[in-house]
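Here the structure is laid out as structure tokens; the discussion comes afterwards.
In this view, the complex is presented without one of its protein chains, the others remaining in place.
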Amino acid sequence: MLFAAIAMQKKVYFRGTWLPWLLVAPQLIITGVFFMWPAVQAVMQSTQLPDPFGLSSQYVGMENFQFLLNDSTYLESFATTALFSVSVTLMAMVPALFFAVLADSVIKGSGLYRTFLIWPYAVAPAIAGIVWLFMFNPSIGVASYYLKFLGVKWNHVLDGDQAMLLVVLAAAWKQVSYNFLFFLAGLQAIPKSLIEAATIDGASPWHRFRTITLPLLSPTTFFLLVVNIIYAFFDTFGVIHTITLGGPERDTSILVYKVFADGFVGQDLGSSAAQSVILMVLVGALTVVQFRYIEKKVHY
Amino acid sequence: MSILKKERAFIPLAIATFLLATPVAQAATEIQWWHAFTGRLGELLDEQVATFNESQDDYAVVAINKGNYSETLNAGIAAFRASEHPTLLQVFEVGTATMMGAKGAIKPVYEVMAESEAKFEPDAYLAAVAGYYTTTDGQMLSLPYNSSTPVLFINNDALEEAGIDSSSPPATWEEVGEILTTLKDKGHECPLTTAWQSWVHLENLSAYHNVPFATKANGFEAADTELAFNSPAQVKHIETMGQWAQDGKFVYLGRRNEGGANFRSGECALFTESSAGYAGIKSEAQFDFSIAPLPYWGDVEGAPQNTIIGGASLWALAGKTDEEYEAAAAFLSFLSSSTIQAKWHQNTGYLPITMAAYEQSKGEGYYEANLGTEISIIQMTGKAPTENSKGLRLGSFDQIRGIIDEELEGVWNGSKDAQTALDTAVTRGNELLRRFEKSQR
Partner (left out) sequence: MAIVGRHPWRTATVHILLILGIVLLCFPLYLTFVGSTLTRQEVLQVPMSLMPGDQFLENYKRALFRGTNAPVLGMLWNSLVMAMGIAIGKIVISLLSAYAIVYFRFPFRMLCFWTIFMTLMLPVEVRILPTYEIAAKLGLLNSYTGLILPLIASATATFLFRQFFMTVPDELVEAARMDGAGPIRFFKDILLPLSRTNIAALFVILFIYGWNQFLWPLLITTDPSMNTIVMGIKQTVPQADDFADWPLTMATSVMAIIPPVLVVLLMQRLFIKGLVDSEK
């Protein structure tokens, strides 16, 4: 029942034996070659210990997984990923909601504000990384220079908390725009009569926001929560790769970065494949959560 | 066409060569060289290639940048797996064991040279440099290309301002410590910074004090080597540095050479960095600076031994035709020629790889005109290397350096003591060494 609705089809349909196959063929071939096959490969390689050049390889069973699970740094990476994702989600959603509420309440210029608030969405995470690195470069960064006057010694290459803050800011920056748009749409869908009625009852703005707006926004909020977490998990590789390379120590080494670093920098193909398999399970679970939500939306 | 594309700086020349050469000469053997140099170094490299290509008609080298050192090695390995690899690959020194282990993937340079008619005299190379890339029985596996060794750069103006006589630079870490205290007391914001912390403060520190970095002659003798850089000599140094970091005397600015910007801008007074940092400092520094040998601990017997190199060498990859190897041999021979080497050495601050290039630079009066530039060579060649100071040959060393970086950062920010950090790095690094050893079976 869960996925049945979305697989529903028309009552009126065409007949044809080869045509439908021909139509889905391109999608299926690409999915098969570039998605399924690599996934199978990853599972197979996760039981192997190959040398970097692929000249030889030996079967090691579950050893790659054991190696990972005994590696405290890998487990740390889970915690780092969780902290990073939650922080990015908060940093991207709270200001977005704030601006959306403001923009929803202005009569003049709301279109203009929207224009100025949505463009960062178009900035690639990797470039966001470069831009923020430039601002917070410990040697020449403008932000780090002025922070000195506030008594903050900015050196994110040494201070793990600062490094985390910086990658979170860079990653959240463009996502604020995205969340803003959805919050604004959500706010505009709330019937104004509801709020006006509450106003007449003498409810304060904060009270109105808490008891009417926020509950009515909850579907949007939940949806954004899932989207933002998935974004923080998988789309922020560029931010880490351009700003911290996972450092200092391992303070910003998120799972997706570690897969890359172990496989492409460390040449440890077995471990990288094992990490891929673990990630697949993880993203599978996340997708099901997201999908359940899609289901709900399709149904109402 | 691809040649033209690669050498933007020489387009007019290349077009001319192209137009003149094509109709007459039969197709030259073209080989690819993947390297990790961009910017100023990339330009100098392109110039070498152009000079080589113009000097003869039989071979053409196409130089392609593949990102930084790690990315270049990766691109090479990945391309090998897809059978699209270049003939020559620039590999940084930490990749040496990985390359050596891949017997089926490389063609040792001594073989490449032996099979061709190109000039090759193994004795002509500086032992301290070539030794890193040579087997225990003296066969050169890869050709050293850019090699440097760490030295101490000093901002003389900053020292004078603090009332320190800059005419006699500190020789030992004890003396450095005194200078740092004076600078700090005078309110200096950045008395000391460093580049490449693992390379300078652990790898070279070990060699310089003649203590092992790893067992089995730092991995030269056998693959079952284990890391050993958590012995008292290294712990003492890292502990001291950690204390300096806490006191604000040592300022950590990054794993690579990020600190260079702060030294060049005059913000930092002392800077331990590769000798190759010279060119950049010379062109940017607005103050009087000098170069001193890397400091050592005065209380360690036998110190200073000699420092080891860093940088990269050129490897020939397997699976190419005889003609391509001949082209590679001709090019490697060309790179080793004293004119090319002397120019490279003087322009970049990298070490000359041959005695002849060193002599030529001497003869040209380069070291008198550029005080301090000879220090790196003397520091490397002053004493015959021991088994602790020939170099390092460790598998997965790029990752191990990453681990060392991580642990050292823990010391600098005060979250770990030196002994714990180094012990952890040794344990974690050994796990990788065992994994590497196993994958090589």
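The first chain written gets the first letter, and so on, giving A and B; residue counts start at 1 in each chain.
As a convention for this text, contacts are C-beta pairs under 8 Å (C-beta built on N, C-alpha and C of every residue); 3 or more make two chains touch, one makes a residue touch a chain.
Note that the structure is a prediction, hence the values are computed from the model and not measured.
Visitor: Among the options B:261, B:400 or B:426, which residue touches the chain absent from this view?
Guide: Missing-chain contact among the listed residues: B:261.
Visitor: Out of B:148, B:166 or B:225, point to the residue that touches the absent chain in the complete complex.
Guide: Looking across B:148, B:166 or B:225, the contact with the absent chain belongs to B:148.
Visitor: Which one touches the absent chain: A:60, A:88, A:157 or A:176?
Guide: Within the whole complex, the residue contacting the unshown chain is A:176.
Visitor: To test your reading of the contact rule: which positions on chain B touch the chain that is missing from view?
Guide: 2, 5, 8, 34, 36-42, 64-69, 75, 78-79, 81-82, 84, 146, 148, 256-257, 260-261, 264-265, 267, 274, 276-277, 280, 284, 348-349
Visitor: Touching the absent chain: which residues on chain A qualify?
Guide: Chain A touches the missing chain through residues 3, 6-17, 19-21, 23-24, 26-28, 30-39, 41-42, 45, 95, 98-99, 102-107, 109, 113-128, 130-132, 134-135, 139-140, 142, 145-146, 173, 176-178, 181-182, 185, 192, 195-196, 199, 205, 223, 227, 234-235, 237-238, 241-242, 256, 259-260, 263-264, 269, 272-273, 276, 279-280, 283-284, 287, 291, 294, 297-298.
Convention: only the chains that are shown with their structure count from here on.
Visitor: Using the touch definition from the top, list the residues of chain A that touch chain B in their complex.
Guide: That would be residues 49-56, 58, 67, 71, 73, 138-140, 155, 157-160, 245, 247-250, 261-262, 264-268, 270-271 of chain A.
Visitor: Which positions of chain B touch chain A when the two form their complex?
Guide: Contacts found on chain B: 70, 74, 77, 80-81, 98, 101-105, 251-255, 258-259, 261-262, 265, 267, 396, 398-399, 402, 405-407, 409-410, 412-413, 428, 431-432, 435, 438-441.
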